[in-house]
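Shown here: the complex without one of its protein chains, the others still in place.
All chains are identified by letter, namely A and B, in their written order; residue positions are counted from 1 within each chain.
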Amino acid sequence: MSGILTYVLHYEGEFNKNSLGAVSEAAKLAGEIGGEAAALVLGGDDLSDDLVKTLGNYGASKVYRVKGPEGLAQPVADALAKVAEEKGYDYVLFGGGLLGFEAGAAVAARLGGGVTMEVTQVKAQDGKLVAERPILQDSAIVDVAYEGGTGVIIGRLNAFEIAETGGGDAEIEDVDVDFSEWSTKASMQQRGEQRGADVNIEDAEILVAGGRGLGKPEGFELCEQLADALGGAVAATRAVVDAGWYPYAAQIGQTGKTVAPKLYLAAGISGAIQHKVGMQSSENIVAINKDQNAPIFEFSDLGIVGDLNKILPKLTEAVKAKKGG
Amino acid sequence: MSVAPIDFPPPVQPEKEFVGPPEDAEDERIEVGVAIVGGGPAGLACAVRLMQLLEDDPALAESLGEVPVALIEKGKNTGSHLLSGAMMHPSAMERLFPDLDESDWPTYGTVEKDDVRFLTKSMAIPLKPTPPPFRNHGNHVTSIAQLGRFLGEKAEEAGVYILPETSGYKLLVDEKDHVIGVRTGDKGRGRDGEPLGNFEPGSDVVAKATVLCEGTQGHLAGAAIKHFDLGSGDPQQWELGVKEVWEVEKPLDRVIHSLGWPLRWGGKYREAGGSFIYPMGEDKVSMGFVVGLDYTDATVSAHDLLQQFKQHKMVRGILEGGKRVAWGAKTIPSGGYWAMPKQLWAPGMMICGDSAGMVNVPKLKGVHLAMHSGMYAAEAIYQRLKSGGDTSDFSNYQQSIEGSQIEKDLHRSRNMRQALSHGLLKGGLMANVMEISGGRLLGGHHHTHDDAAVDVFIGKRNKKYPKPDGKYTFDKLGSVFTTGNATRDDAPNHIRIQKNVPAEIAIMWDYMCPAQVYTVPDEIKEQLEKGNGSIEDLKGQVVDLEITPSNCVQCGAITAKGGRLTPPEGGDGPNYQQT
Partner (left out) sequence: MKICVLVKEVPDAAVEKRMDPNTKRLDRSGEKNLNPFDTHAIEAAMQVKEGGAVEVDEIVAVTMGPESAVRALHKAVSLGADRSVHLTDSALENSDVVATGYALAQVLKQESPDLVLLGQQSDDGECYTIGAVVADYLQMPSLTQVIKMDVEGSALRCERQAEYGYDTVSVEMPAVISVGDAINEPRYPSLKAIMGAKKKPLDTKSTGDVEIDTSRVGTDGSRTQVLAINPPPEKQAGEIIEDEDTDETVQRIVSWLEERKLLA
């Protein structure tokens, strides 16, 4: 029986959003190539029946539940490899996120298959799955097929849409896995520590970025207020970081960080290439700039030509109103 | 009121700061036989030639120790900082590699047709017959970035120790003021020069002979010329060239040079220069624009002149459907014969190539001269080592140069570039007379001048620059990006310059620098772009210049115009591949 096995990460009683997206994607694809879309979860007692069966809502017909240490990839790889092999799943799918890379690569090695990472789309072609992934800084897309062996697909962050299929509860099958000798050699000492001081803009889903167009360092207050209202973080261009307006940890671009949030709102940023390469994969790009010829308008999804000093405060209020009301 | 950069000199005294005794303890110093500074055509030809001579003389080679020849290069690779047209005269390659077939040279071969045009905004008037300096029969179209890699490989195969990502920071002298080597640059300093966690100090490299082949605006060469008083009395002059390499749909079948548009005629502007377009094989062209740095309008920008030049019908025809694949900038020493140092050596040291101003600018030829001089330096060292090892007298090198083709070549065109300072019309006429008469007519000694002594005014040249369309015309920052310049953001400023200068100077630097290292405050930029009489208010106003040294592609223009480029951390700057 062919089909797609999806790994679902969870933490503190909640399933990871990227994993849910992958489950939905698997259901959709299984519908196209035939076979079952199943999921696998690994963890402790918090994986209750009530929680696990809800994966059926997202399209998983069945969930394999494995008892094991959470947050580490190799036990997950052991579990996935065992189930995929024994039950004959042709594909193993992961949503975006670190564990997917580690576990997915190990599964491909274990089962003698192939792995594609940073996948933005998966399509069915002649009864098989073909993964699409961007390369060369998103300037091209390659189609990757799998020849023999299991196909491992690791999605890019936010690549797969969550879809509630209304499919009812998933069937739960508990699986005993003998973990490999080396899989138990890594042990989690502390998981999920929040370090507030660090602004990790790479993980933010929403970024409000400021550039020279802000006019003065105080302009960042406008960005911070909007970011707050949107529930995001603040980023900056190299020019303003160099000028001391904002810390280096927030710098985006050729010599800063590369980000791909769901929303990138650029205020007073011209969009020159050194900056563009750091954020061009953002899902939605909104730009506010008073210069209608600014290069950023060539690749923004929504561009506003106007004075950010007028727009940002009003936008912040409007967003708050919409969210609060 | 005159405003010239020379009135605002940079805070630096090269002959004191960059020449001095070794700093490391004696047993810490690195001993080599011969130290060559600069992995360009001159330095690499010197290195290869030396190894050829030593190959036939193993005893002598052994006397030079474990590392007979070391070559330090500040770029990532030999070739990373090399940029030129170039139409290379074959004589030097023939002399260095007599057994190598011309077809095995890393060049694009020769081109039969020469085409010289006088451009106006809409026309490209052919100048026939081809004026003599522009005849390139037998010369090879060459990317010197690629030549640098080729020569580097040859040098390594021959046993030269090539040390990339290493800058020559200070010239080492002993108590007798004899040159005994070079101190390499530090790495791992922060924005204010403070040592960072991974700070690695430079090293003293001591050698029996040191050859300075640093190219245009040679850092140590400049310091040495002052320190040892080697200058001729005529200051050196420079041109600034900005070039691009394009993949094109239609093969170009000729070498093209142009004069005239978009440069302006009048003597008041002093705009001398022109363009070159060379075919690189069937599918690429090398295209560049060169302008003398003695222009007077502060808003002249060589980069933007190139962008504007590409809009000409003739040029568009060549580039149509094509794609830019490289960009870069470099200065060319153009003082010629008179500006060359009167003495090319000091005890323990020689200067070769562009660092000694060995460039025939009217002919745009310097690569083969650099290589020849490097070979002469190698032969001079060999001669001295052979006869006892005293390297304190390299007058034999001087004699070789003076008796050579280098000298004859440069002497012939010794006054031509200076003539062009009189503006294109009068100057062009003068230059032609000189050329046709082989330098005999309008001879004598036309003095060169210091580019930094030229007064600048805020003109309106900037109004005509095209807005970058990202397809055929490009902005400066995006262009710097394509050079692979990944200098640390917190690198210390390697450019010595006064930050508070009159608007005329600041604006001149802003437009001049192809990498946008110098930026005037936004309000001033806006005024210039809109320009409605408020320029009068700017005159003489002191401005706070913003400097972004990490953009620098080390072209050297700033040193000609009131600043002083020093080598940044080794490995910084562009990584030219095809320029």
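Just so it is clear, contacts are C-beta pairs under 8 Å (C-beta built on N, C-alpha and C of every residue); 3 or more make two chains touch, one makes a residue touch a chain.
Quick caveat: nothing in here was measured; it's all calculated off a predicted structure.
Taking the full assembly into account, the omitted chain touches A, B.
Only one of A:I206, A:A235 or A:I273 touches the chain withheld from this view, namely A:I206. When the whole complex is considered, the residue among B:V19, B:V67, B:L119 or B:L263 that touches the unshown chain is B:V67. Check A:V23, A:A73, A:V92 or A:C223 against the missing chain and you find that the one touching it is A:A73.
Although one chain is not drawn, its touching partners on chain B can still be listed: residues 30, 67, 70, 76-77, 80, 149, 161, 163, 166, 184, 187-188, 196-198, 200, 202-203, 205, 325, 482-486, 574-577.
Interface with the hidden chain, as seen from chain A, comprises residues 9, 11, 16, 71-74, 77, 97-99, 101-106, 108-110, 112-118, 130, 134-149, 151, 154, 180-183, 185-195, 200, 203, 206, 230, 262-263, 284-286, 292, 297, 299-307, 310-311, 314-315, 317-319, 322-323.
In this text, only the chains that are shown with their structure count from here on.
A separation of 48 Å divides the Cα centre of chain A from that of chain B. Residues 212, 238, 241-242, 248, 251, 254-255, 272-274, 293, 295, 298 of chain A touch chain B in their complex.
Within the complex, the chain B residues that touch chain A are 467, 470, 475, 477-478, 481, 486, 488-489, 522, 548.
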